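Removed: one protein chain of the complex. Kept in place: all other protein chains.
Let's look at chain A:
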């Protein structure tokens, strides 16, 4: 474990999650959530939980982003709140 690396990833995690909450365009929010998942995957791999990191990369950064994008394209792109 390298704590500097952990700290940088953690700061970026918080930033991406805040942006994903604030942004009005849902497509951007979906993309930023993908970035969030990828950072989470990095963090897990760095802490030694390779199995979890693998799952996060496949499910979080891969498929759930695809599902979100598909849903946004079929419904509406603008956030109403």
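The rule is short, and it goes like this: a contact is a pair of C-beta atoms (placed from the backbone, for glycine too) under 8 Å apart; a residue touches a chain by one contact, two chains touch by 3 or more; residues count from 1.
One rule holds in what follows: contacts and distances are computed from a predicted model.
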item	value
Undisplayed chain, where the name is taken from the UniProt record, one of "3-isopropylmalate dehydratase large subunit", "GntR family transcriptional regulator", "Cell division protein FtsX" or "Na(+)/H(+) antiporter subunit B"	"Na(+)/H(+) antiporter subunit B"
Hidden partner chain, residues of chain A it touches	50-51, 53-55, 58-59, 62-63, 66-67, 70-71, 73-76
